[in-house]
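A short worksheet on the structure shown next.
For chain A:
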Amino acid sequence: MSTVTLYSVSYDIASLILHILGFIIPPANAALTNGNVITGLAVLVFGVILLAASMLNTILLIWWERKLLGRIMDRRGAMHVGYAGLLQNFADGFKLFRKTTVQPREADALGFFSGPTAYMVTSFLLFGILPISSGWNSGILPLSLLLALAIFSFAPLFIFVSAWSSNNKYSLMGGMRSAAQMIAYEVPLLLAVVAVVIVAGSFDLTTIVYEQQNYWFWGPLFVALIVFVAGMLAEMERIPFDLPEAEAELVEGWNTEYGGMLFAFFMLADYLRALVGSILVVLLFLGGWTMPSWVPSAATSFPLAGIFWFMVKTYIVFGLFVWVRASLPRVRTDQLLRVGWNRMIPLSLLSVFLAALLVTVKCVWPFGCIPSAGT
Partner candidate 1 sequence: MGGLTMAAPAVSTAKASAPVETSLPPELPMAGEPAVPFVEIEALRAQQFIPAAKEALGALLAEQGQSKLIRPVFNWAGRNSLFPLHWGLACCAIEFASAFGARWDAERFGVVPRSSPRQCDLMIVNGTVTWKVAHKLVTLYEQMPEPKWVIAMGNCATGGGPFRTAYSVVPGVDKLVPVDVYIAGCPPRPEAMLDGILRLEQLIRDRKE
Partner candidate 2 sequence: MEAEELSRALAPALGDRLTAVEPFPGTAGRVRFRPDGALDVFRRIHELGFTHLSTVGGIDWVDHREVFYVAWSDALKQYVFLSTDLPADSPHIESATSVWPSADWHERETWEFVGITFDHHPDLRHLLMPDGYAFHPLLRSFKLHEPEELEVKVRHV
């Protein structure tokens, strides 16, 4: 095979498994090595790989944040468990898995348990949509960007459900803040995405990345990038917009009553969303897995180079989010909402206008010309 794709890898694994099984059980050989069965198992393997990869990446992301924060704060962060604390988050996860899950007496059981679960499941769903490298996606979805953002915006509902059913005043206030904030920042976020879509001419993330072969969108669409990153920070609930979890006044925000595995779900889903946020920034503005032409071809053509550069970019973007977290205070709810409605929406409209202008004039001086595609 000339190109290695995620599907080809999972197909190979599935077929290998089934052929070995068929060798062990000769009577079932014919049935097992049937093309349809292999395809079915390949889809399963595909899902498992996605799940494992996203999980590992999320845990690595938490480690990356802890170490980076530690360095910014003049300390070292986790050091003791594994090399440089690499296993720290696995220890945390296993520990939380073992802890008792306490359900408060007055809590509503259905919401209390289903909220975090749904929150995490929807966050995982996103990974089935996002392309990681050329060929490394779940197939051509013409509206993958729209679908990703739609799933991304489920979160307020689940957060609010779990906050409400915790029957805790802090949780409730955190949940309400969370819902208000996410809804307020959804609009500028989508408008900023519209700017990208206008220039790229497609809702398909893979196409958007290919449109950035000549130049990445962050330059000409700088306003859109600012709006998108700010909106993403609010959607990910990170400082300066981490009001729903504002530790100073709301204890732990909407997950105050959660412990054990449900709390682990929340943590995991939070970082999954942070990972998705960073990935979306990379896909929409930083050229995805492509590298500029001045980068030597040796650096961009080794096997899996696309994935490598993609992950490097994603971690750098997330590092910027961490840097912001380490150096900015938290804003207040009313200020946040005022900025959201009064500043971000005009800015995002401006970015849409600029994008339309860009499509009309075709060429922008330092960045070059947009390709004829998109028409």
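Here is the rule we go by: contacts are C-beta pairs under 8 Å (C-beta built on N, C-alpha and C of every residue); 3 or more make two chains touch, one makes a residue touch a chain; residues count from 1.
How these were chosen: all candidates are chains of the complex that A comes from, given by their letters.
All values reported here derive from a predicted model rather than from experimental measurement.
Only one entry among 1 or 2 touches chain A in this complex, and that entry is 1.
Those residues of chain A that touch candidate 1 in the shared complex are 66, 70, 73-81, 85, 87-88, 90-95, 97-102, 247, 251-252, 255-260, 263.
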